[in-house]
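One protein chain is absent from this view; the other protein chains keep their places.
Let's turn to chain A:
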Amino acid sequence: FQIMVDVLDTVRLYIKEMVHLAGPQMKIMLMDKETTSIVSCAYGQNEMMQKEVFIFDRIDNGVQREPIKYLKCIVFVRPTPDNLHLLQEELRNPRYAQYYIYFSNIISKADLKMLAEADEHETVRDVQEFFIDSIALSPSLCSLSIPRPYDHSAISMSVQSHRRSAEALIALLLSLKKRPVIKYQTSSEDAAKLALKVGEVIRREAQLFEETSLDTLLLVVDRFEDPITPLLNQWTYEAMVHELLTFKQHFVTVEGTKYVLNERDDDFYARNMCSNFGEIGANCKELITEYQHKANTHKNVESIADMKQFVDEYPQFKKMSGSVSKHVAIIGELSRLVGAHNLLEVSELEQSMVVDGDQGRALERLKTLLANPKTTQLDATRLIMLYALRFQGSYMTDPLALAAKIRSTETTEALKTLIKYAGAGRRKGDLFGSGNPMEITKRFIKGLKGVENVYTQHVPLLQAQLEAATRGRLPEGLWAAAGENALNARIDHIIVFMVGGATFAESALVRQWNDKRRSQPGFPSVTLLATHVHNTTSFIEQISAMRQ
């Protein structure tokens, strides 16, 4: 039996405890912009209403709230100066009977004093620090939802996003009760700064870290060491939804209709989120057949017994029909886009370019695709970027000349920034496995066997990093330790922080890794925390924002 680390479940337990501490009676919950996302991704409104929390509101949306003096108020906010100011105002003119205040992170004594002074009506009953400071999107993935963490005119993080990242990491460590050994990529200043900051806070807040376990490794990695993954077309349900339709905290919009895709209460999605596109199509067909069968049995309601059964099953049936129409709409749109944008061909070129690395063939096909009217601007850009990254130093055609072909100054500018941000001059890692004899052998064997699926050959760099970390063989020059050096116990858990954002491809990889732990004891579990979950569009926007 292996203990699984589940960040989503952890968040849910913290929220449940808040509500429990506020006790019986009707309650309102006040949140800020970020904590609203945290709570919404963990709990449905109906579920909260069963716990007598009937009203939800933002403390920071500037809307005048009407007082309801017989309500208890649960406040769950980040301890930011703005929120503290708003909370002080709230306490000076309390709208509700009692206040139960939970901060998502450490609050300073000075801030606590200010708040205490504002509590003239003595309405505050409980003040605690509950360490949930990032959005748990799934059991092993947390996001800060900062799409552009970089300073303008620089390729390093802004002070603000740097602080935010450190806070989120500290909170994650505390919520999982871990005091990790910290390792960071030496090529990244951001990773180093962040790792050192986290180490410093752990030392300073020794009291909070007293009862934490020492079986964890924290890897602080930077997106620029693997700029390939976010530039590829993806073929799992979850990643495709994000790549083609944009997936924002479980929301996706198709033809003006907003849907929620959440593995917590959507069985079909939970089963298929990591399946590839072919499987999803087949499974969706099955779902429709099952639905039709049910609909038909419901059609011939003849006897009283039929009617009774119908009434009993009606809510479930209605729920199923909602779910079916949702998935049919989404999958239908995905397959339309795959056809319209010629994505199979585009994806095949992406994969062969990155994995095989045959420049002559790649260039020829790239030129054909750039001339194809079906190829979108985005796909043209991603192909040129992949070409530029893959063959840097041995170009047969200058990628800038290719970019000029598609007549987009945006692409040209972004391409320049990309090379500065993630080019061979900055990367230290072996992204394409060219120097690694193991990789070369693997590729050779693969070449003999033939590939199973041409669209999913590429494996994110994270896989190699996790393997190396598990074996305790992170290359010396590429990684350095911050803070406590020795790992006392066996590594049972790895937390990965990704500066510059992760992708759903990496999230799926972490999922697989954790599934392996279920069957193979001794495998460390993995949690991924990132500044954002990118698709290609948002990744290119993040790059474009750097030069402004």
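Assume contacts are C-beta pairs under 8 Å (C-beta built on N, C-alpha and C of every residue); 3 or more make two chains touch, one makes a residue touch a chain; residues count from 1.
As a convention for this text, contacts and distances are computed from a predicted model.
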Exercise. Would you mind picking the UniProt name of the chain not drawn here, from "t-SNARE coiled-coil homology domain-containing protein", "Sen15 protein", "E3 ubiquitin ligase complex SCF subunit sconC" or "DIS3-like exonuclease 1"?
Key: "t-SNARE coiled-coil homology domain-containing protein"
Self-check item: Option from A:K113, A:R163 or A:R361 whose C-beta touches the chain left out
Solution: A:K113
Quiz prompt | Option touching the unshown chain, where A:F131, A:Y184, A:Y237 or A:Y387 are the choices | solution = A:F131
Quiz item: Which listed residue (A:A192, A:L214, A:V260 or A:I288) would be found touching the missing chain in the intact complex?
Solution: A:V260
Quiz prompt | For chain A, the residues touching the chain missing from this view | solution = 9-10, 13-14, 17, 20, 26, 28, 36-37, 39-40, 43-50, 52, 54-58, 61, 63, 65-71, 97, 106-107, 109, 112-113, 115-117, 119-120, 122, 124-131, 174-177, 207-212, 249-251, 258-260, 262, 264-266, 304, 308, 311-312, 314-316, 318-319, 322-323
